Every structure is written in C-alpha cells, then in structure tokens.
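A short write-up of the structure that comes next.
With one protein chain removed, the remaining protein chains of the complex are shown where they sit.
Labels A, B and C are assigned to the chains in the order they are written; within every chain, residues are numbered from 1.
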C-alpha cells in the first residue's frame, strides 16, 4: 500500500469526498489557489474548480458563519481555520449556531460542517501557532471532536467527519504532519514512510467517529492519549520499561468510554497525557470518568501530564511540551503509588 | 446591617469602587442611561457622568476589546455582557488578548478588567439566557473566574475583582439576584431580606479571590458547589438527612484546593454539582483534582451532578436543572457506594 | 504641541428622554415619490445618495406616487392589509397570553408590520429568510399556520420545536423561514452563506438576511458584508431600523454616519433606505433587491426606517428610557392605517369593511388560540416530554446521552 504523509492523507480524504459528493465544498484562508499554508488543499481548486474550493477573506467568523448557512442549504462544507489558535473569532458561530441548529430547529435545519485546524506545538510557533483548544469544544453539546494521530486514521476519520450529519471539529496535530513525533526534538525526524500507519488505502474508507484504538497492549497501566501524545506515550513506555497499554482516543466527543473502562479495569492504573493546559483540559474529563467508572479497580491516583497552565511560550517550548521524560516520571510514580 | 438583594450588592460594589478610584469605568449594552437590563448599574451614570458609565453598541467584541485597550492605558474597566450566553463574540478578545497581555509583554502592559455576566438558568430563558460557561474560562491561563452565591460575597468579590491587577470573569447566577433559590421552583421565593447572607456591609470590603467558604459543616460527605447550587446542595442535604459538608467555591480559578482537600480528606466522599453541561464542565476538573489529592481517603467514586449534555431547553427547564431531588439521589448513592 | 486642549469623551445622546417633549423634527423625511428608481443593473456608485434618503410611495393623502409605485394590485394590497392586521391582532393576543402566564415571553411588532409582511410577498417559493425575532410577518404573509406559531409560543405538546426554544424563536423550513437564534446578528452571515450555496449549485433561489439597527454593531454584520461583497452573493440584506435597541437609541450603534444603509457603501454594495411604514414602498424596494439577487447582480443592503412602538419584549418597560408618547409623533405614521387609507383612496376599501375585517381577524386569531391551547400552554395541559430534551442533539444519539437519558429516567 502507498505510504503518505498526514497532509497527503488529509488532502486525499477531501479529494475522495469531493469526488464522491458534489455537495462537498472546501474553503478557507489561502486554501484555494495556493492550496493552504500547510498545503492540505493543494490541487483541489484545479481539480474541482473555484466554486468548490476557494480562498476566503481573513474572517474565521465569516468562514464558519457562511459554512453554517451553506450547510443549512444542503452543502457539506469542509473548512480550514489556518491554525487552531485562530478559531476564537468563529467560536460563537460554532458554539451558538453550528452546535445547536439541529436541536433548536427540531431537525428542520442541520449543520454537517467540518472545521479543520492544525493544532499543537513543537514547531517553535509561540503562543499563536501552538494551542490545543480541544477542551473548549468537548464542553459543547452538539459538536463532535476528532484528533487523528496518523495518516491512515486521518484519512478515514476525515472522510467520516465530512460524511457525518453533524458538525465536527477536526484537530490536526501539526507536529505529526510529516512523521510520528515522539517528543525527542533533538533526534532526527522519522518520516511517515517509515511507519506502518503511514499506509493509506486508496479510495473511500471511513474510520467511525467515537471509536478508540489500542496502540500498544499492556498489563501494568493504561495511558490515555491522542494526537502527538500517542508517540510520546510509546516512547515513555519503552524508555521506562513499563508494560503500558496505550489507548489512542481518536474521537474525544463522543468518547469511546467502553474502550477506556475496559483497559483501566484491566490495568488498574491510569495516566492521561495531553499537550493543552492542564486545568479544565480534556484530561480532567477523562480522569473524572475513569475514577467514576473504574473506582474499585484503581490502585493508584490517576495522573495527568499536560502542558502547564501558562500561555504556550516560544523559547521554552521544550520545557512546556509534555515530553517522554515528564510522562515517564509520572508513569513511574503511578506504578509506585 | 442592611440587607440587600444580590443586584443591589453588585451595584454597591461598582459604586464603592468608582467612588474610590477614578480609573474605574463601567459600560456595556443598556448599562448607561437605563442602568442595565437587570438594573445592576442603575444610577451610576447619574452619579459619575457618562464618561464613566455609558451605553455601548451591541458588540461584545467591541466592549471587551475597547476595555482591553483602556486597561492598557491605565483604566480599570468593569464591563457587562448582558447574558453569559452572549460572551462568545468577545471570546477571542478574552482568551487571546486579555488573558495573555501581561505574559506576552512581560508585564509592560496589563489588563485589569472585569467582565460581569448573568449566568445560569431557572428563569425560563431558553438556550440563550441560561448558560453557565465557566469551564470555557477556567481552561484559559491568565484569567480568574469568580461565581458568587450571595449578596455579601458578591459585593466583596466584585470589589476584589475590580481591584485585581488581572482580568476577572465574574459570573452572576441570575436566579440568585432576588433570593437564595434552592431549586424548588414550585415553592414561594425566599427573598434575600430573609437570609443572613443578604447582609451587606456598607463601604469598601474585599472577599479575597481564591478562597472558598464552608457553608455547612458535615462529616459524611463533601459537596462541592458554587452559585445557585449552594442552595440546592443545602436543600438536598436537609432533605436526605445526610450530614454533608457544603463547600462554596466562590472562585474557580485560582481554586482553593486546600479547602477542598481538607474537607474531602475528612469526609471521604465527594459529590460535585453544577448547572453547566457535564462533559468537560468544571466538575471534571474538580473530580480530577479530588481523586488526585484525596485518593487514599476516598471511600466511593466522586459523583458529578450537572446539567445534561444538551442545549438548555425552554419547556423542560426543570428536567434539565440539577435540582435537590437529583442531587439528593446522587448523594444517597455516594453514601451507599 | 502640548498646548492642545484636553480631549473630551463623546457619548451620543438622544434628543429627548422621559419627561421631555418627543420630537422628531431632526428626522428628514423626503416627499413620497421624490426618490428616483435606478435600474437594477445600474452601477451602485451612481446612486449612493439613496443610502441617505428615504424611498416612499404613499403620500399624506394616501396616494401612491412616484417611480416606486405600482408593484401591487388591489387584491394584493388587500391581502397585505389583512396580513398586517392579523399580525397586530396576533401580537395583542400573545402579549395578553404572556401576562396570563401561558408563555414565558413574547416580542411584538407594533409599528413594524409592513416590513416583514410586504417583504415576504417579494420572494419566491424556495427562497430563504434568516429572520430575527421581529419578522413574524414573514410567516403570516407566507401562510404558515398561526396555530403552529402559538404552539411554539406555548411550548405545548404540539410545539413543532418540542419545547426546546424560547417563545417566538420559530423555525419553518418549508415556509422559507430559518430557525431563529437568540444570539443577535449570527444569522446575517449565514444568509450570505446560504445564498453562496445557491450560486455554487447554479440554483435560482435567493436568501434574505435580517438584522436590527442595534445589532449592526455585531461582528456578523461585517462578515456578512465582506463575504456578500466578495462573492457577489444573491442575498438581500435587511436592516430594520426601529430607532431603538432595547433602551439604547440608534445613535449608539450608528455613530457618526448618517444612516445604517451607508454601511453598505464602503463595500460597493448598493444600499437603499426605505419608509418601513409604507407597505408599498417596502414591497417595491424588496422586489427591486430580490430581482438584483436573482439576476446574479449580487447583494443589496436595505434599511427600513420605522419605529418600535411597543416595548422591546414582555420583559421591558420603555417608559424608563423614552418619552411615553414618542410613538405618537413618529412622522412615518402607522403602517396599517396608511395602507387602509390608501385602499380607501383607491376605492377598494372603506371604514366599514375595515371594522368588519378587524372583527374577522380577531376571530381568526382567537380560533387559532383556542386550538393551540388545546395542546397546552407553558404551565398547563400537554407539554413536550423530557425525552424530547435528549433527542436531536445529534442525528444519532451517542452513548453518553443515552446514559444520561436513562439516568433521568425518561
């Protein structure tokens, strides 16, 4: 099977979806002629014309707001917000409109939109090119929230997101675009061509939203991760020698609680890792659920390893980033508790 | 001591602060001549002139955005967003600007603003007059988040918030404006004049941000609550007969973790209650912290009682609202677990 | 340079406040028939002045005059009158129902009836409105069953929205009426998106966005104009300037520009201002703008000059911020009376028939109300179930909501 980068896989998902369904349209800042600053939409305008793939003014509100209108007409817009850090101007349209349209109109109008955005740090992007705002969406009823961790999933999840009848926030860990980054920023980059999850089937396939994947089976503890942190967890497991089971959540809302409960019930220990700020991060919800559903299986407190409660700094990027050393320490502590 | 409604207490806090510090200015939609749709700013324009208390265009972005600029000049704006449900157009200015200005400028520019907003349901306001978005702010480093539960605290906390050198989100449970509502919507309303926390000292006093208050001491379990839920918890405790300790958090960020840990370590059981949607609500952070810090004291899983994961409905308001019956059931279950 | 005088802060103030004598002498009202009618494909630069004037058809004598007259025949006008009367009667009954506790909330249209009623008649089947809460005339003039409006207002068991929405936040897709949001402004840009979609698909349907004077300050207004201008979206962008945004007079939102229509000029969007209390003028301008959209000539911005006679909503008391009798001196008069007089001048109507029609209309509304009340009112009779609360958050209910519904025992 061909191996692709994550960007190629994402592009492929849009291509396949546009090919299959005339109602799929793609737009955003620099998305049309140029093909996006990360080149995710490269070639789509050429192939499908500028009525189906086009540049927009720099207004995230306008991008999502018009997408909501288009969706209510019957189109299936898949729009790009250039960086997740820039989604806030569109937050009202997402939270108050996209998320509630089906509910408040009792299904007369629906909002099948996908809002794609590169997320996460590790590229020296400073506070405005590094954020992971997933928890600001998981609190919003009516949304679905997806974070792929590899090209294979990225394509299948994005196809499923575009096909989904409801609004999906699709967060792309930009540090994974080129390879499975494990947090060892001082080592050479592994490309996707060297990783089996870089294998991306041609054509249409869906990875269902709401299903987690176990990336590594283990007996001693469960690590709940998504996006870049999946590889950080793999590194931490192998470096600490802990036989950790690594669950890649893939979809945060709706969450695959069964997979989580099954794993933690088995291992009795749980560490949660994400790059976003800790307080009220998605790890809080995970910890709350795990203690609720696995209370009598837990042998140690659930640990959260996250970005600190500060804005994402520039020079101190690697002090902020929850890398394998920090995660490994927490895993060891959790084993000893 | 005079008893005041919560609205009167809030107005008093602004009055006292404006009197004391020329740099305090108050503005928002309908806030000037009319004195606000809940009348929180009534009389302030008359007293301090329209340079210090004025009406604005309907642009929450503009209200907060100009407040950030004013704060960087040296003023201390205390602005009103008419309902918390309408804060999202200002979300970018709060999250990307107000919260990070001190940090990114290394203290050259600071942002001492207060954004007041009525929050919570119970008034048949439907999805756009009922929301409790606190968790969307507690995830944002650089903000403080306050939710008063009575006139006495409301005044002292708002004075402290206005005096604070950093941006404060001040959420006012609108269902408490007139009295300590316990969720029994079918019973006569108790006014603040009948409640000792309706006693509001004259003049300037601060309730420090970041300090919780124990509203009811108890041995059997801890109920963590804030805003309206404090009274719902009191009702549930007395109706179930459980000797619950009720902690009124008052400030969610920074959180009084010591008070929480002290209580749960003592009681060994914990129920968390809030009106906002459960998933990724502030209760998730509380549960995560409690299990982390009190793991070896806990005798039962921590329960969360919250609004459902749906938009706030109109007709089904009382099915949505986490009232004393629902909370009481969870408390009983937690006692039995 | 530091000899400069200190700066002064300027806050716009209305000319009168409670206790003052209401006065609109500063409002310039052009004579009916005096504003020209450009062809729909004329270059917008050539009629910028129309953003600062007021297009009017009905003169003081009740005659229809000038280049914008003549879009409607007797029958259509009689129907228009009936729609406005129905809306007014509906409002009155629902205001009362709110006071009786049959609903939690109501918002009336008094004085603004012509705008939504006449606009609706300029649209084709399949076109889509993105209304605010003050355009129920779109439903009434569009033939939506009044009883369903009431079912929604009463949040009863026949409520098409299952009790989920605040009263008056209707949704009626089949009647070209988009689900109303309680958040101001958000739908203005959605209307542009819907119109863009129609163009993308090579369809012939157009959209209409609606916004209040106060809400033009919101960000969505800007996004709507930017996107409509860039993609030449087939949309009519309507600003209803009823002089007030709750307690705030229009000068706070408008600032230093003479009019709201003027906002369009900076985007190259043709902008017209029209007498919102003149059914004929509204219809003529709406038809003109709709034709532009349909002929692929792009968006039009229309400002309707009117006056909110009633309170903002049932939660509001305007006597706290404006003279009680202000509406009485409003120079553009009452839209119902003006159309009635015109029909009489035309010889198509009489005082007697009007009285009779009032009775009929009231009857019709009362009949509908009785039917609706059979399905329940907010606190009595049939109501949507708590089960309904959990439905429709997503197309398919995810596991966590299923668990919660179970927990709720419904």
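Note that a contact is a pair of C-beta atoms (placed from the backbone, for glycine too) under 8 Å apart; a residue touches a chain by one contact, two chains touch by 3 or more.
Note that the structure is predicted; figures quoted are calculated from it, not measured.
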Point to revise | Chains in view that touch the one left out, judged over the entire complex | key: A, B, C
Check your understanding: Looking at the whole complex, which of C:65, C:92 or C:262 touches the chain that is not displayed?
Key -> C:262
Review point. Given the contact definition stated above, which residue among A:62, A:151, A:198 or A:328 touches the chain not shown here?
Key: A:62
Revision key, fill the gap. Sole touch to the unshown chain from A:11, A:102, A:116 or A:129: residue A:129
Check your understanding: If the missing chain were put back, which residues of subunit A would it touch?
Key -> 29-30, 32-34, 37, 50-51, 54-59, 61-62, 85-86, 88-89, 124-129, 278-279, 308-311, 313-316, 319-320
**Study point:** Residues belonging to subunit B that touch the chain removed from view
**Key:** 25, 51-52, 56-57, 59, 61-62, 65-70, 72-75, 89, 92-93, 96-97, 101-110, 141-142, 144, 165-166, 210, 254-255, 257-258
Revision key, fill the gap. Absent-chain interface residues of subunit C come out as 1-2, 4-12, 44, 124, 196, 198-200, 202-204, 217, 219, 221-223, 226, 228-232, 234, 251-258, 262-269, 294-296, 298
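In this text, only the chains that are shown with their structure count from here on.
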Exercise for review: Find me the chain with the mean Cα position closest to the mean of all the protein Cα atoms on display.
Suggested key: B
Check your understanding: Looking at C-alpha means, what's the farthest chain from subunit C?
Key -> A
Check your understanding: At what distance in angstrom does the C-alpha mean of subunit B lie from that of subunit A?
Key -> 31
Review point. Using the average of all C-alpha atoms in each chain as its centre, how far is it in Å between subunit A and subunit C?
Key: 41
Check your understanding: When the C-alpha atoms of subunit B and subunit C are each averaged to a single point, how far apart are the two points in Å?
Key -> 36
Practice item. Two or more other chains in contact with one residue: find those residues in subunit A. Key: 89, 92, 96, 103-104, 141-142
Point to revise | Of all residues in subunit C, the ones touching two or more other chains | key: 162, 164-165, 169, 181, 183, 219, 393, 400
